[in-house]
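Written below as C-alpha cells is the structure these notes are about.
Right after this comes subunit A.
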Amino acid sequence: MSGRILIKGGRIIDPSQSLDTQSDLYIADGEVVAIGAAPADFNADMMIEAAGSWVTPGLVDLCAYLREPGYEHKASIASESLAAVKGGFTTLCCPPATSPVNDTAAVTNLIYDQALTAGKAKILPIGALTKGLAGEQLSEMHALREAGCVGVSNLRYPFRDNQVMKRCLEYACSQDITIFVCPEDYALAKDGCVHEGATSGLLGLSGIPAIAETMAVAQWLILAEETEARIHLGQLSCAKSVELVADAKRRGLKVTCDVALANLIYTDAVIKDFNPAFHVRPPLRREEDRKALLKGVNDGVIDAICSHHQPHESAAKLAPFAETRSGMSVIELVLPQIIALTTSGELRLDAAMRALTTGPAQVLELSTGSLQIGSAADVALIDPTEKWLVTESNLVSKGKNCPWLDTEVVGLAYKTIVEGRVVYDRALMME
Partner candidate 1 sequence: MPSIDDELSPLQLNRFQHLRHFLTIEGLSRKHLTDILDTADTFIEVGSRSIKKVPLLRGKTVANLFFEASTRTRTTFELAAKRLSADVLNINITTSATSKGESLSDMLRNLEAMAVDMFVVRHAQSGAPHFIAKSVTPRVSVINAGDGRHAHPTQAMLDMLTIRQHKHKFEGLKVAIVGDILHSRVARSQIQALNLLGAEEVRVIAPDTLLPPYVDQFGVKVFSSMKEGMRDVDVVIMLRLQKERMEGALLPSEQEFFRLYGLSQDKLALAKPDAIVMHPGPINRGVEIESAVADGPQSVILNQVTNGIAVRMAVMSMAMSGQIAELTADEEVA
Partner candidate 2 sequence: MTSLIDVDAAMRDMVEKLKLLCAERNIDKPALVGIHTGGVWVARRLQSLLGWDGPVGELDISFYRDDFTRIGLNPKVKASSLPFETEGRDVVLVDDVIMSGRTIRAAMNELFDFGRPASILLVALMDVGGRDLPIQPDVVGASRRLESNQRVKLLGPDPLAVELREKTGSS
C-alpha cells in the first residue's frame, strides 16, 4: 500500500535541510511531496496524528550483519530487516562476511532477492574487496557494483602484503567504487579481544592496542592520498584516529568515517567481570577515546554512527571471554541509546540525527536519509519519551546478545515507512 499519507503535527527533524520544526509531512507515490502546506488535490488515504513525535528520515546504517547467506542459525535477512525497521532504520548496508563470501554477483543477487521477499528495509550489500576476503586476488568489483554492491571491503582480514593493498585501492578507484575499511593492523591486533590497557592487564586478557587502529588509519590515509581512491573508515574507536581523519579531510582527501554505537557509550572498564556481552571489535577503549568519538560526531568529523549490529546464537556468548564471538545485537536499541546520549548532553540532537540519516547517505552517495521534496519517503516516526523494558521476547532480532536486556530504555520508533509504505507499525506488532 503506497498511497497518500499525511503525517500531521510532528516535530520534523531533517538535518539534510537543517530542518527542525513542527509541521505536516505529505507523502504520495512513495515520495515526500510537501512539508507544511498541502499540495493541491492532496487527499490523504492515511492520516497519522504525530503531535509529540519526531518525524525523521528513516535511519541509515552503514554496517549491520544480517548473517545470510550461511549463518542462518544466528539470524536471517527476514528477521534482521524486521528488527531494523522496528529500530527506525530504512536502509542497511551488510558486510560481505557471509558464507559463501559476497565476492560474486550471485551472492549479491541472492541478498537482494531475500531483502525483496522480506519487504522491510532496503538492504545494500557491501562486496568483498578480495576474493574470499583472502587478501590476495582482486574481487570482480565491477560485477559486484553492477549487481548492486555499494562498496567493497576486506573487513578485518589481512592483505598478503602492502602491494596487494595498494592495487586494491588503485583498481577500486578506477571503478569508482568506495572501499569500506576496518582499519586494524593484523599482527598488532592478533589474539586480542579487548583494548590493551589497564583492564586488559588486570584481567589478563590479550589486548588490541590503540596503535593497531591508528597505524592502520595512517597507512590507509597515505595510500588513499597516493591513489586518490575513495575510502570510508568504519568503526573508529580511538581519539587519535578521529584526529587523523580530521586532518585528512582538511587536506581534501576523499575520506569518510563512522563510529559504532557501543564505542560511544562504553569504555573497557565495563568488562571488569568478564562480561562477554561487551566483547566487541573494535574493542571498547578509554574514556578519552569515547569523549573524542562523541566530539567527532558533534563536530561532523565522524560522518555516521553505525549500529555494528551482530546477532549471535546464544552459544556464541557461552564461553570464557576470549572464546566468545564478538559483537552485540543492537539495531533495535540505537534510537533509545542515542536519545539517552542526547538527554545526557553528550551528543547534540542535530549532530546525532545527521550521523544517522544524511551523514551515512552521503557516504553512500545516495539521496536517501532526507525528507527533501522528491526524495523517497523513508520516514521514521519516533516517540522520544516512551519507556520500555528490553526483554528477549520483545527483541525482534534473532540475536538476543543485547547488552541492555532487562533494562528500561526511553524512546522508540512506532511507525517506519519505506518509500511511502508502512513497513512497521508498533500498534500492529503488539497485537
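FYI, contacts are C-beta pairs under 8 Å (C-beta built on N, C-alpha and C of every residue); 3 or more make two chains touch, one makes a residue touch a chain; residues count from 1.
Keep in mind how these were chosen: all candidates are chains of the complex that A comes from, given by their letters.
Predicted model only: the values in this text are computed from it and were never measured.
Colleague: Given the candidates 1 or 2, tell me which one touches subunit A in this complex.
Modeller: It is candidate 1 that touches subunit A.
Colleague: Using the touch definition up top, name the residues of subunit A that touch candidate 1 in the complex.
Modeller: Where subunit A meets candidate 1, its residues are 196-198, 200-205, 207, 209, 265-267, 270, 273-277, 315-324, 340, 403-404, 407.
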